[in-house]
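One chain of protein is taken out of this complex; the other chains stay put.
Moving on to subunit A:
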Amino acid sequence: MHHRYDVVVVGAGGAGLMAALYAAKGNVSVACVSKLYPTRSHTGAAQGGIGASLGNVGEDHWEWHMFDTIKGGDYLTDQDAAEVFSKDIVDAVIELEHMGLPFSREADGTIAQRKFGGHTREFGKAAVERACYAKDRTGHMILQTLYQQNVKNGTTFYNEFHVFDLLIEDGRCTGVVAYDLATGELHTFHAKAVILAAGGYGRVFKITSNAFTLTGDLMSIYYRKGLPLEDMEFYQFHPTGLSKLGILVTEGIRGEGGILRNVNEERFMERYAPTIKDLAPRDIVARSMITEIREGRGVGPDKDAIYIDLTHLPRETVEGKLAEITDLARTYLGLDPLKDMVLVQPTAHYAMGGIPTDIDGQCLSDGAGGKIEGLYAAGEQACVSLHGANRLGTNSLGDLVVFGRRAGISAAKYARQAEYGRLSEDPEAETREMLAGLRSNSGKDNPADIRKVLQETMMNNVGIFRNGPDMEKQVEIIKELKERYKNVGVADVSAKFNGDLIDAVELGFLLDCAEAMTASAVNRTESRGAHEREDYTERDDKNWLKHTMAYKDLNNEGNVLIGYKPVALKGYTRAFEPKARVY
């Protein structure tokens, strides 16, 4: 089947839905293609809040938010992106409210705000209430509200259409190829502009807060074309995942006064971040927790968890503002946060890196300013780079709306003046070949066997603490797994709703993401933000204040070529010089 739309959005989470709304406002035809029903997207799992300097509770300014974002990113954040973001997000949150988002409210009727990790007043003096929230289901409310607005707007959705290829001819994107899960048929979407917003790849790790469906599809497809992925070595582990399960427990619990404790019930964060303690940024808290566990002060049957203590908080807070995580703790661990301390451990959560874009969402083809015409990206899948080496809590939801909106506006603007690009004779050929290859395999490994090894080894070798020898070992493991993958068995021969085939395709995407990530991490011989090396423990601004650009070597399988891109060290009106990062 063949379709034609001025703008095609891939992914229907927060970034994709925002992009679709704004592209449509630009008077162009828009379709949104997603492998899930929109309301199933993982934006809905975000809990704690969306940061904006509204100042509803305590004094706040966009400059403070900009500074916190840059310092949180360990100075790898592009400061032009941080400035645009910190200003735009204020309007964007107000806009969400005008779309009807049911925020929690302060007594005066304004949007409720609370403290969150790394968000401070006066450039680091004390924590500030910046996270605008709807109980502890802010992401759910953003996803629902944006979907509602798209229903109102009459956006055309292709649900359970899985994008398997990106059509790029001579530096111009001309559309995508998608697989219709219900029928097994391929569809070509011919477009003047394409916006990629299909989320992250947390399923590369064993313990993750990410959905089963977050397999880095579009990052991998981009990478397979010889195009770069930026800063893939920077992957955030959220400090508080439910023990063993990795299910997210919002940082909002610490914003509301929850305290991390070790086996001695000591508030250990006082030792690691004396000023803001439990509200230090995620990379620092996650490392502190692992250090406590390694030094024998972990809790739980395997001594591999840490307590989060809410028992001193009022019932209204725990069952009201934190109702979601209270339900999760009761359901999965049988613990009642009102009277029990809850067992948590760091969980793979968020990719700071991804498809490189400029400030308007246009995709970059190298580190020297080259761009792909008609191709845009936003959200977790993109790297603009707002988050640098470590994202601050609440800035992912902010990123979605601000850069989803910008990508939508830019794509529509481009599409209004552009003609449709030429498609090749048979745009579906490569996808058809890939699927036929998988279907004809007779290997005894099924996708789950290979995936299990990948997830366990990535966790061990490219996790929170890293070192050269372990990562080198992982490079070889990924090569072996890719070799096994070539003959991965697909037992299900059916056309309709073939989840076995999807599993196999998604595993291929994950393997690419793991390859780019590991190669980038081995290469960066310093510690910065979420990238913590035991063999290079210091940040090295002289050699490493630059973005990594990882390219698949199309002439030498398994080889990754590394390039770089300068960091924007100045915003438009403000600039913050790199300093030591203490809290």
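Just so it is clear, a contact is a pair of C-beta atoms (placed from the backbone, for glycine too) under 8 Å apart; a residue touches a chain by one contact, two chains touch by 3 or more; residues count from 1.
Following the convention adopted for this analysis, contacts and distances are computed from a predicted model.
According to UniProt, the chain absent from the figure is "succinate dehydrogenase", selected among "succinate dehydrogenase", "Dipeptide ABC transporter ATP-binding protein", "1,2-phenylacetyl-CoA epoxidase subunit B" or "NADH-quinone oxidoreductase subunit N". Taking the complete complex into account, A:H42 is the one of A:H42, A:H162 or A:K565 that touches the chain left out.
Considering the full assembly, A:K135 is the residue among A:H65, A:K87 or A:K135 that touches the omitted chain. The hidden chain makes contact, of the residues A:N27, A:S494 or A:T525, with A:S494. Remark: the omitted chain is touched by one listed residue; of A:S53, A:T120 or A:Q149 this is A:Q149.
Touching residues on subunit A toward the chain that is not drawn are 36-37, 39-42, 44-45, 94, 97-100, 102-112, 134-135, 137, 140-141, 144-145, 148-149, 151-152, 182, 211-213, 245, 247-248, 324, 327-328, 331-332, 446-448, 490-492, 494-500, 503.
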